[in-house]
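Of the protein chains in this complex, one is absent; all others appear in place.
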Amino acid sequence: MTDEEFRAEVRGWLAARLASAEFACLAGKGGTGRAHEFVAERMAWERRLGADGWIGLGWPEDDGGRGLPWRRQVIFYEEYARADAPGRVGHIGEQLVAPTLLTFGTPEQKARFLPGIAAGTELWCQGYSEPGAGSDLAGLRTRAALRDGEWHVDGQKIWTSLAHVADWCFLLARTSADAERHRGLSCLLVPVRQPGVEIRPIRQITGTAEFNEVFFDDARTDAGNVAGEPGDGWRVALGMLGVERGVSNLGQLIGFQREFESVLAAARGNGSIADPDIAGRIADAWTGLQVLRFTTEEVLGTAAPDPVAGGAAANVVKLMWTSWHQRLGELAVDVIGPDAMLAGPEYDLSDTQRLFLFSRAETIFGGSNEIQRNIVAERGLGLPRG
Amino acid sequence: MTDEEFRAEVRGWLAARLASAEFACLAGKGGTGRAHEFVAERMAWERRLGADGWIGLGWPEDDGGRGLPWRRQVIFYEEYARADAPGRVGHIGEQLVAPTLLTFGTPEQKARFLPGIAAGTELWCQGYSEPGAGSDLAGLRTRAALRDGEWHVDGQKIWTSLAHVADWCFLLARTSADAERHRGLSCLLVPVRQPGVEIRPIRQITGTAEFNEVFFDDARTDAGNVAGEPGDGWRVALGMLGVERGVSNLGQLIGFQREFESVLAAARGNGSIADPDIAGRIADAWTGLQVLRFTTEEVLGTAAPDPVAGGAAANVVKLMWTSWHQRLGELAVDVIGPDAMLAGPEYDLSDTQRLFLFSRAETIFGGSNEIQRNIVAERGLGLPRG
Amino acid sequence: MDTPEQAALREAVRDFCRKQSGPGAWDRLTGELGLTGLAVPECYGGSGAGLAEVAVAVEETGRVLLPAPYLSTALAGAVLGEDGGEPAGGAAAGFLPGIASGALRAAFVFGDSVQVTDGRLAGVARHVLDGAEAGLFVVRAGEALFAVRAADAVVTPAGTLDETRSQATVEFHGAPCARVGCPAGRAEDLLRVLLAVESAGAAAHCLDVTVGYLKTRVQFGRPIGTFQALRHRCADLAVEVTSARSTAYAAVRAAVSSSTGSPASAVSAAAAELAVLGPLAKRHCADVFWHAAAEMIQLHGGIGFTWEHEAHRYLKRAKTSQLLHGTPAELRRLVSQRAGLS
Partner (left out) sequence: MDTPEQAALREAVRDFCRKQSGPGAWDRLTGELGLTGLAVPECYGGSGAGLAEVAVAVEETGRVLLPAPYLSTALAGAVLGEDGGEPAGGAAAGFLPGIASGALRAAFVFGDSVQVTDGRLAGVARHVLDGAEAGLFVVRAGEALFAVRAADAVVTPAGTLDETRSQATVEFHGAPCARVGCPAGRAEDLLRVLLAVESAGAAAHCLDVTVGYLKTRVQFGRPIGTFQALRHRCADLAVEVTSARSTAYAAVRAAVSSSTGSPASAVSAAAAELAVLGPLAKRHCADVFWHAAAEMIQLHGGIGFTWEHEAHRYLKRAKTSQLLHGTPAELRRLVSQRAGLS
């Protein structure tokens, strides 16, 4: 099969499924600032994806994947975005947990967890941040202790998306009481639906709740549910941080392109494109998107370290896309004008408004831009630490 | 006399003198990036200013000044700029050394040095920065030791403007060998024209030399020539840093206004004002100048600390004016277009080119913008030091 | 620089804003504090102070995004008050006592769509700030200004992203109206001046709160306010906020000097200055406010993005203030034209 045939297959599958009675309601749902929408339907969609073999495209075939090369995975994400398919609820499992287990997991762990991820039947959330440890992950205070063949977990996580629908949490916890900072952390795999876990949604700037707080009060998981060695969680977690959204960065460019086009259409529609300021910013946004695309392809698409970005290519890309997307949100609102500051009944927001507001979070979550700059300075440029 | 009568007097004096055969050549000379021009004539001009009572306007009458209030001093600077009078060569004596001696000097020092400054017959330069101590003044290594009734000075200063014409250097040197950092520094008054002092001009981005390196090799000055107590130089020097150009900041706005107007005239002249980009930046430059003027008047013109800028008002103003002036330089060049990148014979530069290039230095010298931000964060906002 | 009286007023308003909450706030603000009557002549029940005092109150209420139509109502007092230095009947006589007492809330309607025919107004205006609660509309029609009772208009409140300040769509279908002496252009510039002051106050609050957070939030074992990159961004913001406040008050001075109580010799120059500084200050201050609110969220990290934290309200207010009564690009062109820069 050629790449183009593969692309046609993806496109055909998406078109057919999104036209079906079951999933027609999902087009464009669950995207930026819409993680709260149509969750049950998107869970069904996830199972459909799994059943038809669209999860784990890049995993080795021996591990239940399809062993597809990087380019094919990008094609899948591109077509997925182009089809306006719904925001994924299984991406943490597929893109964070599975790669971690493929790298650090035991054969038993892989056998236990990969099939559920691949089938879209077991959903995951990620427990890294805590109220006192946002930028400073090494300052985590959630603790886990091994007693009677089980890890007992106590503490609090925050900014945990999808916790309310997840089956499992991929958790970074302190397992060695005397160790400091980034030593003595472990990556635990903890079932979410148990008495010791309580989930509270966090209402956000958009008025809806895309994230949660998760409280662990003597929550339990089997002794074997640790990814990598106990105490080695820092290396495991950080090793996967860059991987987390690597391959999907290219796919998301298609979605950005569509968002840009809707801004352009709005500017044409209300005549604001005749304003030289708006016209100039539209040209800048389009230029910025091309620059983002070229850079993403260049620095994420090649095996060798970039001559400038060095080992911090993913960080460079994150700084670029979050800033670009945020500016697009401001432009989108400025194009529409004062109407963009009116809310619908019960604070129902338009796509533009969600883009405008939610993009403020993108420069914070997943490693704030300040943390990204620290990493670029250190790993990319080799500047000494203070 | 009313303020307006005083203004008329200043204006009349300047008009008459600048129309005289002796000084007609000086209009607009010695300004931004032109410190190297017409130095001998500007020294004569300085003596003329002194003879006619225009130096030391704000000093107490008992110390040879005129005891004029702040507002009158501003009027003088405004009219001075409006008349396009030449760049001063006596400003370090008048605005740095004299205020220091008025605050910290002995009666003998005031009697010895103030008259020469007021008369414009003794010129000063300032020796703070060193090759290894630019932003970090506390890292100074120039040393002075008291032996046989004289200070013996050894070391090197850099970025010393006017050293080649100055009679005296106001020097910050380490006088206590065992003290560290900002302790053990002293402010010495050192004659420049002696065998132990060697001056080398530094050629700058403009091709001309506005600054010098000054080498001290067993240079001498009398034991009494120390401002404030020996060892107390840090407090003396830094106490005067804000004062240094405080009152003249308001006057310089007139010069900025004239520079802006010449940019506007150029844009009208070559039609580039029809370009929305240029028109917008011209509006921004004009707006920025008004904002700068209002802020300078508000935060430097009132006795009480500004509610936001706090004790860092002078630093806020320096950040504002240097950034504004630098952007004006870029705009001036962009208005002219490619011709602005052509140099005259022997690298002779136009006013626009000097503004464009020299304004890059203004964000560095006199405390770089980075140092200014440190001070605003600490003294203005009360943010804790690391 | 505040006069001693202004400083006392500022302290009183700030104190009120610290404590205010609930439905009785408006009554205290208008009754005990008399803020809506600051620019209303004494003969109409106001304190006869002026726009400078209104600006002090607007800066302080802007700082906390006080959810009340204070700015519009106080400005209506000033605008109508310019007609009514001595009891003269007309619009002023009918409305000023209500404004001064707080019984009557006001809002301004600018834009080009309302027209006057035979003393009656017709047309529709959207995005009328503070319009949902207004009992009085001060309306531009052509170059003139008219006062209209809300009872004679059809008012449809709009849902707003910024829930601390209402907007409404206002329709006039042959509404009876009274002529107001203040030119419409001047009134809109005065509104811009007060939006500038409000923005400057709100921006200062964003900076204050952010600096406070940076002093106490500990990461990597120390307050994040010790991290130089964040310190420098706060310093840059301090420069902007300082400049916003200075610029807003320069515009206030032009507004005061061009008002009817000022010496006649100064009025016309000040009026020309106001025509430039109104749009200039509104643009500059709203831009600074936007930047301060955006940095407030970013520097707070995740917490700054929650509904419970106040930061998002400032972001929404800032963008609304940027877009209404002249976008930054529109005001740039307006300044250019009025300052003769083209």
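Letters are used for the chains, namely A, B and C, taken in the order the chains are written, and counting of residues starts over at 1 for each.
Simple rule for what comes next: contacts are C-beta pairs under 8 Å (C-beta built on N, C-alpha and C of every residue); 3 or more make two chains touch, one makes a residue touch a chain.
If you're wondering where the values come from, they're calculated on a predicted model, not measured in any experiment.
Novice: Could you tell which one of A:20, A:194 or A:287 touches the chain left off the display?
Specialist: A:287
Novice: Could you tell which one of B:100, B:156 or B:369 touches the chain left off the display?
Specialist: Per the contact definition at the top, the residue touching the missing chain is B:369.
Novice: Would you indicate which residue among C:1, C:103, C:154 or C:229 is in contact with the undisplayed chain?
Specialist: Result: among the candidates, C:229 touches the missing chain.
Novice: Kindly note down the residues of chain A that lie in touch with the hidden chain.
Specialist: So the residues of chain A touching the unseen chain are 264, 273, 279-280, 282-284, 286-287, 290-292, 294-295, 297-299, 302, 304, 306-309, 312-313, 316, 319-320, 370, 372-374, 376-378, 380-386.
Novice: Hey, which chain C residues sit against the chain that's not shown?
Specialist: Output for chain C: 227-232.
Novice: Tell me, which residues in chain B touch the chain that this view leaves out?
Specialist: Chain B touches the chain not shown through residues 129, 132-136, 138-139, 158-159, 202-205, 207, 211, 275-278, 330, 333-334, 337-345, 347, 349, 353, 356-357, 360-361, 363-365, 368-370, 373.
Here, only the chains that are shown with their structure count from here on.
Novice: Need the CA-centroid distance for the pair chain A / chain C, whole Å please.
Specialist: Spacing between the chain centres: roughly 41 Å.
Novice: Spell out, as numbers or ranges, the residues of chain B touching 2 or more other chains.
Specialist: Expected reply: 280, 386.
Novice: Residue numbers in chain C touching 2 or more other chains?
Specialist: Answer for chain C, listing residues that touch two or more other chains: 227, 329, 332.
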